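For this depiction, one protein chain was excluded, whereas all remaining protein chains were kept in their positions.
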Amino acid sequence: MASKKDEKIEYVKNGKRLDGRKVDELRPLKIEVGVLDNADGSAYLEWGQNKVIAGVFGPKEALPKHTQDPYKARVKFIYRMACFSVPDRKNPRPARREIEISKVCSEALERAVFIERFPNSSIDVFVEILDSNAGSRAAALTAASVALADAGIPMRDLVASTGVGKAGGEIILDLNKAEEDAPDAVDIPIAIMPRTEEIVLLQMDGLMTKAEWKKAKELGIKGCKQVYEVQREALRKKYEAAEKPEAKKNPEAEKPKAEEKKTAAKKSEKVSK
Amino acid sequence: MASKKDEKIEYVKNGKRLDGRKVDELRPLKIEVGVLDNADGSAYLEWGQNKVIAGVFGPKEALPKHTQDPYKARVKFIYRMACFSVPDRKNPRPARREIEISKVCSEALERAVFIERFPNSSIDVFVEILDSNAGSRAAALTAASVALADAGIPMRDLVASTGVGKAGGEIILDLNKAEEDAPDAVDIPIAIMPRTEEIVLLQMDGLMTKAEWKKAKELGIKGCKQVYEVQREALRKKYEAAEKPEAKKNPEAEKPKAEEKKTAAKKSEKVSK
Amino acid sequence: MASKKDEKIEYVKNGKRLDGRKVDELRPLKIEVGVLDNADGSAYLEWGQNKVIAGVFGPKEALPKHTQDPYKARVKFIYRMACFSVPDRKNPRPARREIEISKVCSEALERAVFIERFPNSSIDVFVEILDSNAGSRAAALTAASVALADAGIPMRDLVASTGVGKAGGEIILDLNKAEEDAPDAVDIPIAIMPRTEEIVLLQMDGLMTKAEWKKAKELGIKGCKQVYEVQREALRKKYEAAEKPEAKKNPEAEKPKAEEKKTAAKKSEKVSK
Amino acid sequence: MNENVLWDLKADKVNGLAKQDKRVDQRALDEYRKIEITKNISENAEGSANVKLGLSEVVAGVKMILGEPYPDSPNKGTISVGTELLPLASEDFEVGPPRPEAIELARVVDRGIRESKTLDFKDLCIREGEKVWICFIDMYVLNNDGNLFDALGIAALSALLETKIPKVEDDKIVKGEYAGKLKLSRKPILSTFAKVGNKLFADPTLAEEKAQTARFSVSTSEDDYLCAFQKGVSGGFSGSEIDSCIEMAFKSSKEIRKQL
Amino acid sequence: MNENVLWDLKADKVNGLAKQDKRVDQRALDEYRKIEITKNISENAEGSANVKLGLSEVVAGVKMILGEPYPDSPNKGTISVGTELLPLASEDFEVGPPRPEAIELARVVDRGIRESKTLDFKDLCIREGEKVWICFIDMYVLNNDGNLFDALGIAALSALLETKIPKVEDDKIVKGEYAGKLKLSRKPILSTFAKVGNKLFADPTLAEEKAQTARFSVSTSEDDYLCAFQKGVSGGFSGSEIDSCIEMAFKSSKEIRKQL
Partner (left out) sequence: MNENVLWDLKADKVNGLAKQDKRVDQRALDEYRKIEITKNISENAEGSANVKLGLSEVVAGVKMILGEPYPDSPNKGTISVGTELLPLASEDFEVGPPRPEAIELARVVDRGIRESKTLDFKDLCIREGEKVWICFIDMYVLNNDGNLFDALGIAALSALLETKIPKVEDDKIVKGEYAGKLKLSRKPILSTFAKVGNKLFADPTLAEEKAQTARFSVSTSEDDYLCAFQKGVSGGFSGSEIDSCIEMAFKSSKEIRKQL
């Protein structure tokens, strides 16, 4: 809805973008794992101005009963923006945009999680956007995938996501808000499982040629892989910290691992039948 | 809510109405049976400018459980208007008017259907108004009743409906929008089971004398009987077409008849207990 | 939200308030018991301009099932204002204020009712405000507690409530709207079980010193005890009337006593298991 | 005993007596229960009334609110009618958004008033195209023993008959001051009939409603107009049954009108 | 037989044939079902169309409504797209607020149109900062046999191509008079593909959707632009699969565009 700026802006000048980044450079990305005490897994992520918190619960019995699938778990992904996370205050009721993003991110994560190991279960992923500036869905999905790993949910691979697109005729990685407001802007949220490069989320808005898309695709996959490194590093740090017990926030609160939970879930199913 | 027009309009002049009809003449009425592939029964109806589509599912187990009646089926009738079917765009949320019409039409159809043969069941009738110009509830009920017959639901009789009323002091059949906007307009939606002339829907808005009502009643019943002929003709055409197999839209998709379904429903009830 | 009046108003002059009351005087209070035929217990209350009707149903099986507590009953208190009960028309949807009041009044009544005697049950208390002028929650709680007694629900004590507070620097009992609009107004809804003076509801809005609070507390408890007398008198009248059968509104309609209902509830639980 | 079974027994009794032209409370078939009207039950309302019809009890209150006219009737105000079936009125009523039953009640009462033209909506215009009165009639059911249609109809009319129009200055309502009373040119009365077996009962009780196969409501005016009809419940009427209802309605509405 | 089991069997058949590059209805993998477009199905709409895509059937209608512009684009109107999955279209659809499926459909159709820049939103401005057109596109699914994305995309575009702009006087719409047609500079076509096994099916039927592991939709224009993408369902695509979809989309959209 934002008004497009004067068309004469050069979005890339001498190889540098308006914020000084190179065309294939991500905004600063920082991930912290295991930040919430009650959630089974969690992550806090800062990506440029975006600030995102993700928490995971499950696998647990899917409720209401009619949502259960006897062959697999569902991944329930809920993406929400804090009212103050956008320039104009967001209405607290979930917007259609939030519902659509939740749906496509659920589907992306279901590809990565071994959902077939948890029949009749739900794996609930909640992400709250605390601050935003273009690319919040990539930030949400990236954080969620780390939180799933933190919860011990078995996965084929992490899901790594980024935005890629076009501004001022240039194909660039990880657009910020100013670039997204370019008159010819194209925004492509993409997510892959980096080991196989399988694309699990892909959306696009704007006018672009096939040639531009091919360039953007390469750049997007490359960007996801950079994101992947940050995700892995964050998880590595958490595990290292876990080996030094004094670093633990709340040593008493031992969380059951997902695999154990699965057995528990099965037992409770028997009882409830 | 519409503003009433200049009072000097003559709504009937030399036996002709503004649109050329006689006082006891319906607007052109056309019904097509079996137009939807997934519904158990369906009908498309054009009546003047009104365009209506009706689909029927059932009898099937009524859900949630607490809505089940061990003595009979319920007829769930949902009347809705497409946002673009009225001069000003309709809000997509169901209006109170739509909810009231759904209620009185449900009740009208329950009289006609042998609901006592389908305990604990629901017969769902959905009608969408695609275009409207006075008389859309009569159109909806008329279409729905044909769709029920198409679904093989056993009925005492079809329900035939029309509007009747007053404009410019004249008692006329099947008012259009211009006539409904007359300063002294009276609108009377009426529906009967034509064989017995039993009145199953009757509403009225406006000021009329007893004498006017008696005249309107006669005319309304007469009008319903004309509608009935069109309904029967439409069903006859469908059955004739059904005998020429090449005319069938989707010969593979054999639909179970309602009576067979009933047995199936009973079985599944046993299982679910 | 109301605009505060000119600060020069003297709220107490020669020991008299604007409406002629003394500082420790309640507005006229009138309670009638057993005014509704279908409810298990009911009361109608007038308190100054406030007019309130309360109806009680239960104890009955708490539904949906997941709301049941195997150790005790819940008291579900619903406080609602009629759209016409306030100077500007109230939106018919429950306001956040109504939801909060319902919550704190539920909690106040749960202290008074022997909820532990009715496991898995719900005691439903509905209060509708028909007219209001400051103090409607105290009126609602006072009426509800009488309606509970009328329903034969066993209670530790009645809950008696009033407002107390400050206007124009004076600590006064049972503020009316004009007093609540004082620039320095403090409003303190308080409810106690009078026999033990245990405080079961306490809220406060406004700026007051500890010394003012202590004075207000004394006055509030004193006020609640005056309310208690009116409650007891109203119940006494009802019982006396009950002994003269001709005074009964509907002699045929014998209501089962709560204790009998309890047994019935237990039986139906067995059946439903 | 199960609540439904109890009502089934009551309905059986109603049906049994109906065959002998009798009613459980010994009323004649066309006889109304006792009506008690208490006006001005809420000072905050511009007009209000409590109505008891036998053991059924309802309240109605009117608030006059400033609003903008509809674009297609710039010189007219309007009315808006709402009904709530309060859960204290019956074990069958629940907290929550209005059910179809409540919506039907509100809309039938609305039509009975609106279509009788008792209010000239032009009287509700303050400044053409800009400011008009919206007359909100909010109704609440306090106890349900049947025939809420008629009880609410009487309550709404009684509240309107008392309604004072607030004084307006600079497009704002001056609180507590009034510029006169709302003008009503007719007193439309809603009369409802239950078909039990092949009999028609005026003013049905709840037990009679459980026994009815069809319901018919008609709004009539003192100058012999029919203003609104509403047929309900999954049964039908013959044309002559409808005419009988109309005859009874004209008669009983005269009696009710006297009590307003 | 249980409904789900039936669909499982149908999906099995789809999967089995896919291995031999075949489809149940004998179409080629990149072949669309028969498309029937009926325009102007509602006189009250400013533009409307019914679209049958095989046995899938949808309608779309456009209403042009006067509104205020967003503060940050005072000289632009806008579009608003809604979808309802009518319960008469499938036993799986229910009465109630739109589900995520319906929201996704509406938003993808919206982006396909909006991002193609076929509409110049400045054309929809009546008076800067004050009055603009809001072009409401409301779509309804009448029968679901798969690929609602493309059916709705075609219906929305067809309705827009017919849309007349109402005449405006004194900031009000003059009913029944028009000031010309809506100007569209492109015809973006949405093309959707199902991944079944390792095959890509254009225009999937409902049975094929039950068998698909992933879905990809792409909106393309006649001047060789990509306008929007949407990947769905819990499976993934390789980069080259996406490129294959894009190639097929450019080809099939040309054929569809001819039928508009």
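Observations, loosely collected:
Going by the order they are written in, the chains are A, B, C, D and E; count residues from 1 in each one.
Please note the rule applied: a contact is a pair of C-beta atoms (placed from the backbone, for glycine too) under 8 Å apart; a residue touches a chain by one contact, two chains touch by 3 or more.
Keep in mind that what you see is a predicted model, and the values were worked out from it rather than measured.
By the touch rule given at the top, the unshown chain touches A, C in the complete complex. Between the chain not shown and the residues C:Val56, C:Met193 or C:Val230, the one that touches is C:Met193. Although one chain is not drawn, the whole complex shows that of C:Lys16, C:Lys30 or C:Lys103 it is C:Lys103 that touches it.
Looking at A:Leu130, A:Met155 or A:Ala241, the residue that reaches the missing chain in the full complex is A:Leu130. In the full complex, the hidden chain is touched by chain A at residues 36-39, 42, 49, 51, 53-55, 57, 78, 80, 82-89, 92, 124, 126-128, 130-133, 249-250.
Think of the hidden chain as still there; on chain C it touches residues 1-3, 96-97, 99-100, 102-104, 106-108, 110-111, 115, 188, 192-193, 196-210, 213-214, 217, 221.
We adopt the following convention: only the chains that are shown with their structure count from here on.
Grouping of the remaining chains in the absence of chain D, by touch: A, B, E | C.
With centres taken as mean Cα positions, chain B sits 50 Å from chain A.
One simple way to say how far apart two chains are is to compare their mean CA positions; for chain C and chain E this gives 57 Å. Work out the mean CA point of chain A and of chain E, and you get 27 Å between them. Interchain contacts link the chains end to end along an open line, per the touch definition above. Pairwise chain contacts in this structure: A-E, B-D, B-E, C-D.
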